[in-house]
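Please see the structure below; I have some questions.
Missing here is one protein chain; the remaining ones are kept as they sit in the complex.
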Amino acid sequence: MTPPRVLVVDDEEDFLETMVNRLKRRGLEAKGALSGPEALQMIAAESFDVVVLDVRMPGMDGIEVLREIKNRWPFLEVIMLTGHGSVESGIQGMRLGAFDYVMKPADLEDLLGKILQAHERRSLRED
Amino acid sequence: MKSSPWIRWVVAWMGVGLSGLGSLGLFLWEGGPWVISSLGLGIGLCWAAMASLYMQLRKSQRERAILDSKIVQSHKLAALGELSAGIAHEINNPLAVIGREAELMLHLLESSSQEGETSRQELLESVREVASQVERCREITQNLLNFARKMEPVFQKVDVNRLVEDMVKLVERETQGKGIQILREYDKHLEPIRTDPPGLRQVILNLLNNARQAMEQGGTIEVRTKASSSGGAEIMIRDTGCGIPQEQLPRIFDPFFTTKAHGKGTGLGLSICHGIVDRLGGRIRVKSRVGLGSTFVVELPSHPSGLEKGS
Partner (left out) sequence: MNEIQKARVLLVDDEERFRATTSRLLGVRGFHVGTAASGAEALEELERNPYDVVVLDVRMPGMSGVETLGEIKRRQPGVEVLILTGHASVDTAVEIMRLGGADYLLKPCSMDELVNKIEAALERGKAQERR
């Protein structure tokens, strides 16, 4: 399996930059988007394997973005990230097809493992 | 399906009562053998009646269980039928428009037209309309395909203890400070199983959420995993909440069945869980006592035989 191409979506610029850099240092191809609409544009323009998506964003929130992604690119795996997410939105997210639901601050090793598992799932499904 | 506890009690007390009568009969021994024999006959008849009543009850409970599962099946088929009919109706409309546009285009092309430019404009309009209706059809079929795809599990190697703990930590964030304690006991010998990770996460999250909601005044949630004898996994979630009345138990996995107030909860949670566990080749069981709490057990195989592609 080729290393996963990850798109991280979060409105907090510092967090976004740190996360993208950390993932790059671990050998993944990673890019960032500051909002839902930006993320959707980027996904339409280039290929990603896994999206790491913050639940709470101004404007288009995480659940809406998730819905859009699942509608347009059902094979794209999405991991939801939440600062103080509710269990209800976790259930809702998974019902909409999110691969996992992780709390911030996310342990990098943990997140990495989940990204790889999500990537594996994507390759398994593409036949 | 178990026999109701109350029937066993009735039978037991009847036994005691009749034995008492029997002892009384011995005292009436003076009344002569015919008193004894008629008493004995009476007792015998009572026992026979009780025994046959008991048998009837067991039989009707068995029949009821079969009927219940048939009802669930027919609900599912009815739901599927409704879904198909719905989609067919949806698609008929764009098809009708496309058909008309084709006829209009034929007409425009066949009729000798003095207003060449208007005709061309109209043709363009017609073609655009066809394209737009085709897009509409595509959306309809995409929705259906998405729905179907969501139902398909993708099997991966999963560390069940890790997965369950992840979900517990999520719920724990919300239960802190609300008088709800979550105790866990994970089986160290539980080997990874092949299952669908997001599907299982959904199930566990749902069960934990239900447990939390059953204990508005606080209580304890116990989460346990165990390696099953066949190499699969057993996950138990027990709460000390309000419990589920016996007569509702057979229906809790039914779609749209809910004991929550109107507007709270769709009643779909447990039926979705049941569907997921089913597709993973597992089983989900429940035990409950009103006022004491409920225990849900999810059993999963180590790998789903025959369910995986290429297996």
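Points to keep in mind about this one:
Per-chain numbering from 1; labels A and B assigned in written order.
The definition used in the following text is that contacts are C-beta pairs under 8 Å (C-beta built on N, C-alpha and C of every residue); 3 or more make two chains touch, one makes a residue touch a chain.
The shown structure was predicted, so the numbers you read here are calculated from the model rather than taken from an experiment.
Here the chain not displayed is in touch, across the complete complex, with B. For the chain left out of this panel, the touching residue among B:56, B:92, B:143 or B:217 is B:92. Touch with the chain omitted from the figure is made, among B:129, B:159 or B:222, by B:129. When the whole complex is considered, the residue among B:36, B:50, B:104 or B:297 that touches the unshown chain is B:104.
Seen across the whole complex, the unshown chain contacts chain B at 85, 88-89, 92-93, 95-101, 103-104, 107, 111, 126, 129.
FYI, only the chains that are shown with their structure count from here on.
Each chain gets a centre from the mean of its Cα atoms; for chain A and chain B, those two points are 30 Å apart. Chain contact summary for the complex, chain A toward chain B: residues 70-71, 74, 84-88, 90-91, 94-95, 97-103, 117, 120-121, 124-125, 127. Of all residues in chain B, only 142, 146, 149-150, 154-156, 166, 169-171, 173-174, 197-198, 201-202, 205-206, 208-209, 212, 269, 272, 309 touch chain A in the complex they form.
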